[in-house]
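Here's the structure, in structure tokens; my notes come after.
Not every chain of the complex is shown here; the ones you see sit where they belong.
Naming follows writing order (A and B), and every chain is counted from residue 1.
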Amino acid sequence: MAKATDVKLIDEFGRRHDGRLPEEMRPVSMRINVLDNADGSALVEFGRTRVLAAVYGPREPVQRFMILPDRALLRVRYHMAPFSTAERKSPAPSRREIELSKVIREAFEDIILVKYFPRTAIDIFIEVLQADGGTRTAAVTAASLALANAGIPMKALVAGIAVGKIEGVLVLDVDEVEDGVGEADMPVAAAPDIGKITLFQLNGVLTKEEVEKGLDMALEAIKKLVELEKQTLVEEYVTTEEV
Amino acid sequence: MSLTPFRVPIVPELRKSTILSLIAKGLRIEERDLYTPRLIKIEAGVVERAEGSAQVQLGKTQVLVGVKVDVGTPFKDTPDEGVIAVNAEFVPIASPMFEPGPPDENAIELARVIDRSLRESNAVDRKSLVIIPGQKVWVVHVDIYVLNYDGNLFDASMLATMAALIDTRLPDYEELETGEIRLKEEKKTPLQINKIVTTVNIAKIGDYLIVDPNLDEETVADTKLIVAYDHEGNVVGIQKSGAGSMTREEILKAIDIGSKAARVYFKSLEEALGERLPVKIG
């Protein structure tokens, strides 16, 4: 991966390298019921980023020590296919995958009504099939759909998106090229119907004001994504127009 | 170490007897005959950023194969050949029985059977994968990803592997003065494919042989014979897989039955890939 340091990523008309405006998401598609065996499943695409989520459970935990007497235990695995990245990714779990599995799990602990299912396990398995930036937020979006598809009761639907800063401009839904050269990447996931932000990270440098502005951009977009999720749960498949 | 499987799905008695009595009449639960594979859907080029890819549905079994290539060094004993490395992961989205972790003996067996069938048939021309003889060669990583498991991962994975290899385009590159190879964004050169290869999974259930068992059939089967064929009709690999045994006659009959089912698989590859198929299937 050559790092394109000299490339201008915002042109004179304020357009990004793929023609999007700063507050424009990539085309999004959502589909549920894509896997036969899973109790719930979803395939979510943001541009070329493609993430599959499967939910199994509530079910008996594989190992007995994993029982919680008063609630369901969540198991979350964020995993990248070896062919999803520019250079082949080794199948062994990376430190990045371990961290993201944790923050994605924590994005749902307060959302799933775990008290309804004591002594069970709910498994959320996420497979990144193609990575082009924004995989963790696509993963949260796919997991939310797969959980709903599995009939797991939740306080509200969750979706995620990242805001980046490129050449001084805050932009929505950064892709890999933008992430590689940008000054900041701030992934956010939220359940807008109940006002909860469930995943929040910042990699990069922002002023406090930019954090606030970026957060609002993300929350705005998340509202739209949750609307798309609702539509998907009715129609099984939705897509936004091509750029 | 290999252990007798102790967490096998239980097929309810009623379903089991249905399967067996249907087979005795020459029929299957999915309304097909004993020697016909399930519905096949092959789609190549499904992971745009990989150098090659294909997704296959065989009934409800779904397998995705991605091919990534990079530049590496040849093995010492084959300095004039590139490397093809096949790996299989049974990711837990695919079945309630799959747990996260390194490949188990089943995933390893699957990858190795496919690897050998490709290697021994010389399906991909490994000599054409040399960049600088003895020093730099293409390393072709074939990653088999099981998305949904309903039996017979062998045939679904082999079809997806074959389609993904045909779909593969090597990146353009330039040799730097330092001897290093710098890859470019463009990917144009297809792999040189000498042979089209498929496996056929033939299960033995009681005194019957059936082709392309689904999960329930695999579970009640005595054993399975996986036979690999090239498009010229040669046998290019065999693996008895599963706990039971077969007689001499059953093995020979299975190889015969399989060669007919192989035509069905070749036909599906032809339909899916059309002109891109580098060899003419009889």
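By our rule, a residue touches a chain if its C-beta (ideal position, glycine included) is under 8 Å from a C-beta of that chain, and two chains touch if they have at least 3 such contacts.
Quick caveat, the model's predicted, so the values are computed rather than measured.
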| item | value |
| --- | --- |
| Per-kind copy numbers - full assembly in this file | A x3, B x3 |
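The working rule: only the chains that are shown with their structure count from here on.
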| item | value |
| --- | --- |
| Distance between chain centroids, defined by C-alpha means - chain A, chain B (Å) | 32 |
| Touching residues on chain B, where the partner in the complex is chain A | 47-50, 53, 60, 62, 64, 66-68, 70, 87, 89, 91-96, 99-100, 102-103, 141, 143, 145, 147-150 |
| Complex contact set, residues of chain A against chain B | 35-38, 41, 48, 50, 52-54, 56, 59, 62, 77, 79, 81-88, 91-92, 123, 125, 127, 129-132 |
